[in-house]
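Pasting a structure below so you can have a look.
Just one protein chain is left out here, and the rest sit where they should.
Order of writing sets the chain letters: A and B. Residues in each chain are counted from 1.
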Amino acid sequence: MSILVIAEHDNGSLKDETLNTVTAAVQIGGNVDLLIAGENCNAVAEQAAKISGVNRVLVADHAVYAHQLAENISLLVSELAVDYSHVLAPATTNGKNFMPRVAATLDVSQISEITAVVSADTFKRPIYAGNAIATVQSTDKVKVITVRATGFDAAVCDGSATIESLDKATDAGLSSFVKEELAQSDRPGLTSAKVIISGGRGMGNSSNFSLLEQVADKLGAAVGASRAAVDAGYAPNDMQVGQTGKIVAPDLYIAVGISGAIQHLAGMKDSKVIVAINKDEEAPIFQVADFGLVDDLFDAVPELANSL
Amino acid sequence: MQREAMEFDVVIVGAGPAGLSAACRLMQQAQVNDQELMVCVVEKGSEVGAHILSGAVFEPRALNELFPDWEEQGLALGEKVSADEIYLFKDEQKATKIPNCMVPSTMHNEGNYVISLGNLTRWLAEKAESLGVEIFPGFAAAEILYREDGAVKGIATGDMGVDENGQPKDSYMPGMELHAKYTLFAEGCRGHLGKELISRFNLDSDSDPQHYGLGIKELWDIDPAKHKPGLVIHGAGWPLGKNAAGGSFLYHAENNQVVLGLITDLSYENPYLSPFDEMQRMKHQSVFKQYLDGGKRVSYGARAIAKGGFNSLPKMSFAGGLLIGCDAGTLNFAKIKGSHTAMKSGMIAADTLIGVLASGDAGGQDLTQFAEDFKCSWLNEELQCSRNFGPAMHKFGMVFGGVFNYLDQNCFKGKLPFTLHDLKPDFAQLKPASECHKIVYPKPDGVFSFDKLSSVFLSNTHHAEDQPCHLKLQDATIPLAHNLVLFDEPAQRFCPAGVYEIVEDEQHNKAFQINSQNCVHCKTCDIKDPSQNITWVTPEGAGGPNYPNM
Partner (left out) sequence: MKVLVAVKRVIDYNIKVRVKSDQSGVDLANVKMAMNPFCEIAVEEAVRLKEKGVADEVIVVSIGPKVAQEQIRTAMALGADRGILVETDEPLESLAIAKLLTKVVEVEQPGLVILGKQSIDADNNQTGQMLGALAGMSQGTFASEINVSENSVEVTREIDGGLQTLSLNLPAIITTDLRLNEPRYASLPNIMKAKRKPLDVKTPADFGVNVISGLKTLLVESPQERSAGVLVGSVSELVEKLKNEAKVI
């Protein structure tokens, strides 16, 4: 078996999701090659060569790949794919964009957003917004897969793969890049943040949310709120995490003064690590928290901000 | 923006058993008479059945009349009742099974079915649509329209896309006026338009006050080895005991599921009582627990029940319309059944209407003929015979009331030459908190019993964000200034969905918070608030619970 992993990068640096995807590939087993398609992306290739588990780094460096246009990347990947048993990409907006085109071109199904590898042809993936987990088996000749990063640990970077450049460039001629506006805000949006700190009714009033912002600034975190805090007028509705708000799954979720009603848990239970700070030790939030701190949030949160 | 109007012969408010039976019967009769008829049904639930919640042990009498061939037409009604068990519970452990011969005859269920009323209404809606009825789920009848002469002209559906301050949002769509020769109100118990009609037309001037219960129900998947299809269990006594009248039930339905619940009579006096917590602890009774052990809760819901019966039945006709089903109060509490009676009331309404419309009536009349047709029906006889059941329970208590009802129903067949009355409305029954003992409920164990919010979660309740609160306070100061002081604000406890809360800020200032998005449309607040200060109105259409098999 041999596996092709498509790297996520911005031509300047490799994105972390690539490391988790390599881990998924290693779990499937076999030779792992990494494809970097971009423009002036040598630095990325250098970085990628260090990922352990990667055999070869293939670099397609050309203007047609500069902006990861799905029409162009998918032609390249489907051409390469015939030599592999599996093609994997991170389930980023980029991976989700071009991979189904690869699958359709190869006349195979795609297995989206796997969170576990059961065997070389069987995988687990969440369906119904994570409310059910399906185990799916593929009999296709090439398995086209996107990988949810939070399902796999990041591969370590102490390897030394060979770098080979590919002399390939196809422009489908269907689309062109106009512009890109990356969010400049210091604080990430709730749905894309890796760390979220949320406040509940225990915050007492809206000005106390500034305590959370101090922690958020230190961690590069987004600030969220529970429905109860929003209803009490402590926070605007677009900060709401939960059944009727945003569904989030960051690496770290810190719930402050949130009791943990099921309606809130529905919006954050897929977070990798959950921390609860609440003075009521019976609060249901402690039933789902990896780390709980029974303390007055007005003492604990400033102390947390100071110790980061 | 001006509202548009549409004209129909008959507009029906509510796609429940009464409204849909009326619709089906109207079209059936119209076909027989070769009569052109435009009938429409509006339903506030997101789909037909979404807001339907009932036990339910179903007596098929009315259905047999409406669709004699329902079985051939593909209706799988449910499980035929295979056995009846009635218990008197003393506590969590002790239960006395009442011998069958000692049970009032109205409580026998041979020939009945354990059904999901929601699924029956879904079937009735299909039938109605195939007969040519226009059914509009997701549209709430928000307002009654009147003609100049005061007769009901129809209804208006609520505006959609209005923000919490009443301002139109981008998605704003004004309501529609639905005009009809006659409008049938079939909103179910304590319909908010029905309430307006009863007061505007003084429909209850000759009847006793309506009495209510709050039914809280759950659906469970149980261990198939413990499942006894068609077994019907009723219980009295613990946990309500002396605190309230009412009773518990557990029915073995299809597909290894049981439905269970508790009806708490809303005439209770102690403001500390919490029907929700009573229901949660009821499941720890060994008779129920034996079936639930190893099972999983699937769904939750609650709905008020109009149980005053014959004595509380208002005048059901008024200029331009009729009040049918539980909106009027046709439930037979002696049987704890309201579906067949609601259906029958809708069918009688249809029969009255079809004759009137065939004669070229322009609408807007007070159809006094309906009362005559009603009186000649088995429905009237059935309700009249059960008239003393509820008042006897209130007057004599559960044991002596029970004995009375046994004699009344089994020996005298409801024909005793006197009538018991129950004249105090339920909201006026509450005693000041200072005169009552505080009830301490056990913490939910997360296995058999649960908290309110995780329960509401299973009702699939949803209301569009940013809309006006649909629970209106006539006087916003009453909850804190009066209800909290005198009754420890009972809304915190009688609401089975956690809508009402007293919250405190850091400075210990109290506020009355209404979490209207949790509302399961049971109407208990409108009924039981001791100050009659809460008015339930329809939220934006399609809001509320989404019950699957309730």
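Definition applied: contacts are C-beta pairs under 8 Å (C-beta built on N, C-alpha and C of every residue); 3 or more make two chains touch, one makes a residue touch a chain.
Keep in mind the model is a prediction, meaning the values are calculated, not measured.
Chemist: Quick one: which shown chains sit in contact with the chain that's not drawn?
Modeler: Counting the whole assembly, the omitted chain is in touch with A, B.
Chemist: Looking at A:G53, A:P126 or A:G200, which makes contact with the chain not pictured?
Modeler: Of all options in A:G53, A:P126 or A:G200, contact with the hidden chain holds for A:P126.
Chemist: Touching the left-out chain: which of A:A70, A:L190 or A:V248?
Modeler: A:A70
Chemist: Hey, which of A:V26, A:C41, A:A89 or A:V108 is the one touching the hidden chain?
Modeler: With A:V26, A:C41, A:A89 or A:V108 as choices, the missing chain is touched by A:V108.
Chemist: For the chain left out of this view, which of B:I12, B:V114, B:V133 or B:M160 touches it?
Modeler: B:M160
Chemist: Identify the residues of subunit B touching the omitted chain, counting contacts across the whole complex.
Modeler: 4, 6, 46-47, 49-50, 116, 118-119, 122, 134, 136, 139, 157, 160-161, 170-171, 173, 176, 178, 221, 256, 298, 457-458, 460-462, 546, 548-549
Chemist: What is the set of subunit A residues that contact the non-displayed chain in the whole complex?
Modeler: Counting over the whole complex, subunit A touches the hidden chain at residues 67, 69-71, 74, 92-94, 96-105, 107-113, 122, 126-140, 172-183, 192, 195, 219, 251-252, 269-270, 272-275, 286-295, 300, 303-304, 307-308.
Keep in mind that, in the parts below, only the chains that are shown with their structure count from here on.
Chemist: Between subunit A and subunit B, what is the separation of their C-alpha centroids in Å?
Modeler: Measuring from centre to centre gives 47 Å for this pair.
Chemist: Under the stated contact criterion, what part of subunit B meets subunit A in this complex?
Modeler: 451, 453-454, 457, 462, 465-466, 503, 505-506, 513, 515, 517
Chemist: Which stretch or stretches of subunit A touch subunit B in the complex?
Modeler: Against subunit B, subunit A makes touches at 201, 204-205, 231-232, 237, 243-244, 261-263, 266, 284.
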